[in-house]
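Just one protein chain is left out here, and the rest sit where they should.
Labels run A, B and C following the written order; every chain starts at residue 1.
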């Protein structure tokens, strides 16, 4: 197989300048390491734990910021969609549409995304077994779109905790024939664990990413931020931008070791 | 507190005649037993396991069937909404809007439902702890709408299995001050358990309903069908219409025993 | 079936006087309500979270205290055994030997207990599915002993939490043909949840007991204490002695309601 790609960026579009700072930094790192890079950011956080939380810049302004990054930095861009109506609009600005985990059974959304012809990254629901992702893939494939990625981001384990079953990576690969993405930052989320926000155990992002590299994966999804603790969303899980390069080098070394 | 109410009907609007047969039968049973009755049916099943499964009659035809039942039988009617845009439309036809469990964190949907001023039944997500429902309630309350019901329907337990934590009923009641509904038929679902459909253990619906009556609950949610094994959705979990009266009598007897 | 029986007493034999105080109080309550009563207490707590915790009076002194209660109050007595060697000794003093949940797969212990000819109460392991109890029952039955009770006390749910799947009561009854006991106090345990001790949510003992009565059960197992917060073991889960009579009356009313 090919070496792993990277999907990375901030959780939400806090500001255009922050997005550009991150895009530039990650791009430089990936070019130095020879890693294909896709910028990601959400133009809307439609399922924040609390209704009072920051949701982003709104669709139009957000999508324009993403399109600007795509044009100026020359990398593909990914964003997530939450309603069927958003798919066509978002598809005009970005290269990959992402289906959020909570919405991975919503047929209309999967179909509307598929119909754009764009590549689709489907996150496996926190309530799904690995093989359940097959049904989501089939819903998209029914539109004639076969450019599908499937993404592991943890499964519900008791209350307010996710756990990653690393058997899911080969299981999803075999069952779908799609490239498999590992979302190392959301996998350490503690959903709702802070009462009015989701907590997380950021310190274990490198461990889980290394495990995924050793198991075998086609791409990593990582939310990064220059100062995670000041982030407006997912502060407890994002990786500090400064530690990205070191982690990627380790993941590359593991991948080479496994493929020897 | 008041005696329990009943929300019951088929999973999906298979046909107008089936809906009317069920509405008439359940209405007669509830009148005989002195139980307040709300008819429920879905005009669209937006998150079927498989994209090839039957989804219903579509919004307009489905909502007109519901409105006809409401008018002819004189009972309130409940249906579920899956996109913000549907809320205003559905509110013109029904009395209670229901937020599906998978969508219980989607802020826009909760807000759009709340803004209709209709009563809202929020199902607790399969990925939520009991206290997480507070955030969903607050999102609705922020619209000024305080007519909110919260509904238990099981929590993810390993793969393809739900389990009911009956501590959630008093926990949700205390934390939200909302009436608590127990959905006894979806609680025995085995999501995705049949590969391309959800399985279930219908034989345990009465046991779990009795448990909820003994713990204390404001309403029961039950999907019923004259011939569940022939149903076009949720065949593995719906209660046979013929066994409803007997179950309700037992639940009433338990409720009286607890309130003595 | 017969009306439910009660197995109740303190977690551990803190002192002879405490045991007698509890035995006398519960006996009077059960006689007034017409409930068959079995006194329970552990002569040794062999699996405390912390090695520094109080373990009891030791086998000989503890068993003599139990035998004295049995003789003076005229009720059957139950205690738990942790090693094959203890079974024969304990069987000389008590009527029912109990297999702790953690040990419910230990073949030698099950066989040694079975060979005493005493009735055996097997707790379902926190790591067992309901039908797994069949294997434990068969190990005992292989000794020719068919006086077996099976007991639900919750199943592992994420970390440091137990959850009760009330489907297990009818499932175990059907699969084993044994009387089914519901342990309402250990079912609310949070194992290891306090770091060096197990926590619990005592406030939900009545809710879960009521649920079990409504589902249907042959006996309740309840740990009681005049002042639970001062208890030397399981302080977070034991029921205050003063609230036992009221709970039993409610459970009886529910049982009658269900059997009507």
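By definition in this document, a residue touches a chain if its C-beta (ideal position, glycine included) is under 8 Å from a C-beta of that chain, and two chains touch if they have at least 3 such contacts.
Given the structure is predicted, the values throughout are model-derived calculations rather than measurements.
Novice: So which of the visible chains would the left-out chain be touching?
Specialist: A, B, C
Novice: One chain is left out of this view; which of A:25, A:50 or A:250 touches it in the full complex?
Specialist: Once the missing chain is taken into account, the touching residue is A:250.
Novice: Where the complex has a chain not shown, which of B:39, B:157, B:204 or B:221 is the residue touching it?
Specialist: B:157
Novice: For the chain left off this view, which of C:108, C:146, C:203 or C:229 is in contact with it?
Specialist: Hidden-chain contact among the options goes to C:108.
Novice: By the contact criterion defined above, which parts of subunit C meet the unshown chain? Give residue numbers in ascending order.
Specialist: These residues touch the chain not displayed: 46-52, 55, 82-85, 102-103, 105-108, 110-111, 125-132, 135, 138-139, 142, 155-156, 159-160, 191-192, 195-196.
Novice: Please identify, in ascending order, the residues of subunit B that touch the omitted chain?
Specialist: So the residues of subunit B touching the missing chain come out as 157-159, 161.
Novice: Contact with the hidden chain only, please: which subunit A residues?
Specialist: Counting only subunit A, the missing chain is touched by 157, 163-167, 169-170, 188, 201, 204, 207-208, 210-216, 250, 253-254, 256-258, 260.
Here, only the chains that are shown with their structure count from here on.
Novice: Think of each chain as a node with edges to the chains it touches; is that a line, ring, star, complete or other?
Specialist: Contact map by chain: complete.
Novice: Using Cα averages as centroids, what's the distance between subunit A and subunit C in whole Å?
Specialist: 48
Novice: How far is the middle of subunit B from the middle of subunit C, if each middle is the mean of its Cα atoms, in Å?
Specialist: Distance between chain centres, rounded to whole Å: 36 Å.
Novice: By the touch rule stated above, which residues of subunit A touch at least two different other chains?
Specialist: If we look for residues of subunit A contacting two or more partner chains, we find 159.
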